[in-house]
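What follows is one structure encoded as structure tokens, with my remarks underneath.
Heads up, one of the protein chains got dropped from this complex, but the rest are sitting where they should.
Let's look at chain A:
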Amino acid sequence: MSTAGTARDRPAPLRRFEPAAFAGVWRHEIALFKRYYRPQTFASMAEPTFFLLAFGYGFGSLVAMAGGMRYLDFVATGVVGTAALFTSVFPAMFSGYSRRVYQHTYDAFLAAPVDVHELVAGEALWIAGKAALYSCTPVVVGLFFGLRPSPWVLLVPLVTFLSAAGFGLFGTWAAAAVPSINSFDYVITGVVTPAFLVAGTFFPASGLPGWARYLAQANPLYHCVELVRHAAFGAWRPPDAWHAAALALFAAWMWTIAVRRLRRRLID
């Protein structure tokens, strides 16, 4: 055993973000992921398949074209965005709440040399990375439904990573803000569902009444879906810079409020 003196001899570095904190947070995530990747992979492949069958064939028999493309292509790319949303916001909300309140994981981490902002950053990067990959599955499934993407489709994971970082951080904020797990109903029905619907995912936002089009502009998922479509078919347009900036701004804003709110919850 060392004595009190050794703490002095080898002072731990003090950087704002320590690699060791990320290594620890990610080791935790990887250990858990080993236990749930099978059901998650099943869900992420099966869900877009069902969407494409139901909307592509069912609804697609009424609507042949949407947003200037085959309706099935429209839906396949739209579902990429909804997958980015769902695979980030829900894990962030539910595991964030349970780790804070039931499992006390965050208390354990913060008793080690980890600060709240490192914890939030580590988990957000993990969630965004995972969501970026899983949200590509609709494109893969779409290939079997005749989707023919351009090489630019390889940029889709970048778009969904940035989007999912923001959505995940929103989930982290919500998990830290709610007084009880029941309050998630407000977040899910009041925020996530409208965001999911008014984003040009299943029908073009351009067809919406004026007020709803403004609402869509304020919806990060709308910007995500626009960018995903333009990347998938290599059809870049000038507003794409604005879409990317909107996603970056959203993520930065969510980062600020998530760290602040969780710190207030965890540090007395």
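By definition in this document, a contact is a pair of C-beta atoms (placed from the backbone, for glycine too) under 8 Å apart; a residue touches a chain by one contact, two chains touch by 3 or more; residues count from 1.
Simple rule for what comes next: contacts and distances are computed from a predicted model.
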What name does the UniProt record list for the absent chain among "NADH-quinone oxidoreductase", "ABC transporter ATP-binding protein", "FAD/FMN-containing dehydrogenase" or "NAD(P) transhydrogenase subunit beta"? "ABC transporter ATP-binding protein"
Have a look at A:His28, A:Arg213 or A:Arg260 and name the one touching the chain we're not showing. A:His28
One chain is left out of this view; which of A:Leu125, A:Ala244 or A:Leu266 touches it in the full complex? A:Leu266
Contacting the left-out chain in the complete assembly, out of A:Phe55, A:Phe109 or A:Trp255: A:Phe109
What is the set of chain A residues that contact the non-displayed chain in the whole complex? 1-8, 11-12, 14, 18, 20-21, 23-24, 27-28, 31-32, 35, 103-105, 107-115, 266-268
